[in-house]
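For this view, one protein chain was removed and the others were kept in their places.
Now for chain A:
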């Protein structure tokens, strides 16, 4: 009876169970899962992250995998289900190896060694393969199949959403999100827009329950989810004052010392102080007051009398955003007050509520707009918001990774410029525009470009969905010249095919694979862009619509994350169960820590 590594068996068990749960939801044709919470709330979802978070998992390995998945999806918001599929396929591949090759391949030291080799591969050679093989081929594919740069965003977002929402909902949301992006960017700097949208998404969207999804729209200006306390239409642009504390509480002046001796004329004193403040506000010719706190009734009365619009209890984060976008002047008057110009103020009716809408003059990018997302039920609405946020995270990740790739390439091309131009004539599209730039920062030139999506496509940042990336990588890994580790390459190559296998039925899978490989061979032989034929992608069911796209960088990140998680799983020597109960925050569970310390101890050799 040979000693099998306990970590391989257990992790295979755990990950296979998760795979069975998640497999049925993969892809645009996948089903949804209906989960009932203990509170009775029903969730119908296809989103991998949400499904995994809702399961009750106390097994320490399962919790560790869940942590890895959460960390990965915070970076790219993509590929949760593919993560689990790929991890399961890798573990199964390792199990097959140990079955076929006997005892030597199933001992703990061998497995740890294998895990480290795979991790080392993901650090070094994988990057090379992506940069030199996958990215150029991705560009060839897109070019060959006639993708236009104007439709790239549409297809990217569409591809992301299609796997996460039902078909009807996906179409509507895609249209709304693209409209949102275009209105905010107004054709200007795309990268800045995406960064802005990603970092401020929670402030830039409003949810409305009870309306169908088709009512989702983009509104100009910033919607504040409060109604005006005092409303007068300023008719056009107006000066606005932002106050962060109540105007009535003027007793405590500059210092924080409170004297408790109450004087008999206290009321008249406070009244006088308040009047002074309000007079100074009037002097500034302010027509709109935006307050982050509730103001006393006297202030409301005063505002009504003087035809000043007042908005109370505004989220201070939104106020900060307003200040940042419009550029404010600080008033030297006591306590934090900022003055800014608003383009317009209005009231909007969304669903059953009336909200305030503030328009700003923004110089250049970004033009403030708010995304209004409607959904019939809170659960569905929650998912829509999650998917929208994830779409912008994905775009952000794509832009950032492409910038860093181009920076690397620029520094490399500086040293051997001539060699690069002589090599691939197609990738010279990237190099030829830059060889004359000597000192200019490449990231700036990339940022200021108008045609963001065209540049992304030319850099090979996007690739058609449906397993293209996996097939390509599989092919290159198997045919790679023998640098390093054939065993781990083969293992990874076989495991990669699990995703297209799940997406397609068996016959279509073989079809797709052979078709792709033959196209690849044709392209490497011909390498002439002007002669690209009108071949449509076979996955397309004969329709004339181009296939959706996915981001190569998120796929790359997925493989790296999976290999890191695999390394952690295989390096577990033993699981020690402690008496302390599991804390609700997964990262502080004591069993995980025990596993971690075991980890550290055993990976020292």
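Basically, contacts are C-beta pairs under 8 Å (C-beta built on N, C-alpha and C of every residue); 3 or more make two chains touch, one makes a residue touch a chain; residues count from 1.
To be clear about the criterion, contacts and distances are computed from a predicted model.
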item	value
Complex member absent from the view - protein name from UniProt, among "Trafficking protein particle complex subunit", "Rab proteins geranylgeranyltransferase component", "Anaphase-promoting complex subunit 5" or "Sjoegren syndrome/scleroderma autoantigen 1-like protein"	"Sjoegren syndrome/scleroderma autoantigen 1-like protein"
Residue, one of A:99, A:275 or A:487, that touches the chain absent here	A:99
Sole residue of A:36, A:74 or A:404 that reaches the chain not shown, by the stated touch rule	A:36
Residues of chain A in contact with the chain not shown	9-10, 12-14, 16-21, 33, 35-36, 38, 55-60, 62, 99-104, 107, 109-110, 575, 577, 591
